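With one protein chain removed, the remaining protein chains of the complex are shown where they sit.
And then subunit A:
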Amino acid sequence: MNGTPRRGPEPDELAELVRLLPPPGDPELSDGRRHLLKEHLMLQIEEPATSPKRHRRRRIVLLAAPLAAAVAAGLITGLHGGRATPSSPAARPGDESSATALLDRISLAAAHQTVPLVRADQFVYIKSKVAWTIQTNGGPRVPQPLRVREIWKAQSPGRRGLLREGAGRSIVFVGEKDDLTYRKLAAMPTEPDALLAGIYATYPKSGKTAEPAARNAAVFQELGRLLSEQILPPRLAVAIYRAAAKIPGVLVVPDSVDAAGRHGVAVALVAYGERNEWIFDKKTLTYLGERGYMVKDTKLAKKGMITATTAVLQRGVVDRSGELPAKP
């Protein structure tokens, strides 16, 4: 304690008082619970839980947004200054501000999600269905067959994680200091501008990412990776969606479909003829998966080709690699 003179019980008085009663024990809040309580407190401060009546009023405002969007859209692209994107044939007027509105609703849903405790000695388990494209020697992109992918991510260095893809192949990989663990995710900036600036900073304005369009696409993909194969602290998820709304050119695709055949609404960014989509359940706005879709012919792929498709099937926390989480 600090050095100012204390006016309180004398030490021997205090000692006697302590002795007069049985000791009350020394209860401690575990790291996990403390983090959880703080997470939810901060969410409440930054995004107050509203009563049902107020919520309904807010939804009406959001639905009206597309009507004003035609006017707003012309203004939005101008505000972004140096980060101009090439106009894409798939983008319609009003898509950008409806993307902002959709991402706002998605972030509200994300704020309400309960997140399991993740200890340093545990593993984050993500099960997905995936298929990407492979490219050989500068030849055309060829879609891979759809397969199930299960990953157990170690949460501290030295622990052995596991990756299982397709029929029976398993790869053991040891946790390293630089891995993105839940703890690291919880330490990432939760202010959208700060989060965005941090990710943009990792892409230099030279070489492959010289063009703003390339940098925007890379940042959008980076954020997407966090969504698809991690368990996210709710505040970080909220920040990711808010940050995505600030990337120029992000738009809404009213109907898309994930690798499990589930339909949903998507938030997407087009770059170099390819539309990268994050797909969400239309009712609950929970993240379903991603899709890559060619919107025009390029040297390596034809219009209409699916360049990537994923679906998140299960997320959980387990004590050992190879174990499955209990089904709710």
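Basically, a contact is a pair of C-beta atoms (placed from the backbone, for glycine too) under 8 Å apart; a residue touches a chain by one contact, two chains touch by 3 or more; residues count from 1.
As a convention for this text, contacts and distances are computed from a predicted model.
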> Looking only at the UniProt record of the hidden chain, which name from "RNA polymerase sigma factor", "ABC transporter substrate-binding protein", "HesA/MoeB/ThiF family protein" or "Gluconate 2-dehydrogenase subunit 3 family protein" is the right one?
Replying inline: "RNA polymerase sigma factor"
>> Can you say which of A:L117, A:V142 or A:V174 touches the chain missing from this structure?
In response: A:L117
>> If I consider the whole complex, including the chain that's not displayed, which of A:L37, A:V142, A:A197 or A:L324 touches that chain?
In response: A:L37
> Of the residues in subunit A, which ones touch the absent chain?
Replying inline: 2, 4, 6-9, 13-14, 16-29, 33-34, 36-38, 40-46, 48-51, 112, 114-115, 117
